[in-house]
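Notes follow the structure.
The complex appears here without one of its protein chains, the remainder shown in place.
Just so it is clear, A and B label the chains in written order, and each chain counts residues from 1 on its own.
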Amino acid sequence: MLTVVCDLFRYNREFRIGALLTGFIVAFAALSFVSPYPPQDTFVVPPDVPPSLAYWFGTTSRGQDVFWQLTFAIRNTMLFGVSVAILSRLISIVIGMWSGYKGGFVDRVLMSINDTFIVIPLFPLLVLFYFVMRDKMSWPLLALAMACLGWSYDARLIRSVAMSLKSRDFTQQSVFSGMRTSEIVLQEHLPFVLPIVFYTTMNNMNWSIGLEVTLSVLGFTNIDTPTIGVMIYWANQHTAMVAGIWWWIFFPVLFVVILFIGLFLLAISMNEYIDPRSRLARMEGMRE
Amino acid sequence: MSAAGPPQGANSSPSGGSEAAPAASVGAHQPSAAVPSSAADVKPATERVLTVRDLRAYYRTKYFGVSREVRAVDGVSLHVDRNEIYGLAGESSCGKTTLVKTIVRAIRPPLGVVDGSVTFNFAGRDRDIYALTQNELESIRWRHLSYILQGSMNVLNPVRRVRQSFVDFAYRHIQQPMPEFLAQIESHLDRVRLAPTVLDAYPHELSGGMRQRVTIALATVCRPDFIIADEPTTALDVVVQKDVLTMLREIQREIRSSMILVTHDIGVHANVTDRLGIMYAGRLVEEGRTVDVIRNPRHPYTSHLVTSLPRIGDVTQKRGLEGTPPNLAAPPTGCRFHPRCPLAIAACCVEAPPLIDVVPGHRVACWVTAPLKEPVIAQ
Partner (left out) sequence: MSAALLDVDHVGITYTVGGLFSRRNLRAVDDVSLRLEAGSPEILAIIGESGSGKTTLARMILNLAAPTAGAIRFLGADVTRIRSNRERMAFMRQVQPIFQNPFEAFNPLKRIDRYLFVSARRFAGAHGRADIDARADKALHQVGLSLAEVKGRFPHELSGGQLQRIAIARALISAPSLIIADEPVSMVDASLRMSIVNLFKALRDELKVSIVYITHDLATAYYISDRVLIMQHGKAVESGEARAVLDHPQHPYSILLKNAVLSPDDAGKPMSPVGVS
């Protein structure tokens, strides 16, 4: 496993760059555990100081150090993205594979539900959700809500893979070997589906982070916990751009862009490795 | 202009004094006729259309830290004369497809030519195909050298009518205005007994056999000097296969081009080809006139291939060969067949036997059945 990662690092440029960028962000987020200031506190440092040796990224109008705020912000944003991605993957795998393997009536019902979820406009729904929840709104709740909305595209993708797998000879071989349906789906088919799932996970993370930033900038989330979007929200509240406090917006945006690019590059580079066909080609060397 | 005569006639050369004299004698049921076959010393070099000298083509990959060298073609020398069908037989992963792809220079990295040369003789000039520029290559492709691929039924563009495919492939070579060009296409189709309505069809509207015949018509419309057909009938039904092969042979005889026909099916070789080369693990192990190779196989692999085939009317017990085809990344030392050979002796795992003439025109590479008597090196 380790040799594979090392090889990927050495030979695959996208993986190298993606891993470095993402690693950098993760390391940066880990710094939040050694932050001298608690994240919610305000006016702990002189406000509106431009980036300098004392305050590398400057300070905000609320008297917070942008550098340390950012460590919390990026950590929370990333955690949010990861949890949404994992939850929605679980839902899309279950629905996609069940629908693909069973076919018939089950497939029709599930796909009708799926298509309904695809056409639902997410953003107004989430805003509505906020207005309904108000004070009871919390990050886990928001993550759950987004996970329940973000599975539908990928469920269809997984379903088509499951359908094509069902028609292959080895599925019949498994049936005639006496395997139960659950065994076939989980043990025989899932390894083919996982690479696609990995790729969609990265995509999903990017999507959820983007949506979270959007909602937070508009103030539709819990604005006490620092995330990238919340930082930008507060910057807007204090009209930072007009007042010339550009560093308050610049650094969060920069870091979230780095995170996006890093995740994207990881996704496309890992895909080449995990793809069953290229993995097989590697396993058997070059059979002529 | 009219269609070739009945298929029986196609086997004997239409014109007298042609170089395909040995092919004509094949029809005379005398497999070991003393007629000199196309041996190097008898034929003048200009009759040769293709000369391959000690060709080596390897796949070299370094993938995620694992480097591999697969010796797909390992020292093959052969020649093909004008108006001759040369058959290449062998199993999967013996290198025959790689060999023909290398011959037409249709290879890309990680497959590369390591040694050897491939020389064609078109219009009286010798051309080393690996020394040509891209422009020269494009001008000889299709006009002098055409290639019927494996699975080529799918080579026709599915969203264009057949007529468009002809225009795409052949128009630049047949330098004539469009109406004359189309008339020429139709007369060509007529010659191969395809109705001109086929031009208006889309590929998916035609059956597999029809598509293959269209592909053959496409490959022969410019009357090339050399045609390579790689498993042209493998996916077709038995009846259609015979039809397609008959068409292929008729048209080859008519335009007097040379052909390499690659297939694993010995029955096809027996019926269609003039000379036959057997490949095993990237090397030629036997080569000669088809009728000689099949009636008197000298190499143990060939003789197993031929005798193990069941035939209608034959109830004798047949046997399979022990072992498995070798891994080309780590082939056996010496003669690559020795782990499975019933006649293997000590010398077989030490050094690979050279391909030598046992009878003029019939070459074999085996220490046991073709030991070196004098230093007669073919090619």
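Here is the rule we use: contacts are C-beta pairs under 8 Å (C-beta built on N, C-alpha and C of every residue); 3 or more make two chains touch, one makes a residue touch a chain.
Quick caveat, the model's predicted, so the values are computed rather than measured.
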Selected from B:139, B:246 or B:369 as touching the chain missing from the view: B:246
Hidden partner chain, touching residue among A:17, A:179 or A:218: A:179
Identified contact with the non-displayed chain, of B:91, B:115, B:200 or B:351: B:91
Selected from B:167, B:255, B:321 or B:359 as touching the chain missing from the view: B:321
Options B:60, B:105, B:193 or B:256, residue touching the unrepresented chain: B:193
Residues belonging to chain A that touch the chain removed from view: 168-170, 172-179, 183, 187-188, 191-192, 276, 279-280, 283-284, 287
Interface residues of chain B (partner: the chain not displayed): 6-8, 10-12, 26-27, 29, 31, 91-92, 193, 208, 237-239, 241-243, 245-246, 249, 264-272, 290-291, 294-295, 301, 304-306, 308-315, 317-321, 324-325, 340
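Everything below uses one rule, namely that only the chains that are shown with their structure count from here on.
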Whole-Å gap separating chain A and chain B, where each centre is the average of the chain's CA atoms: 55
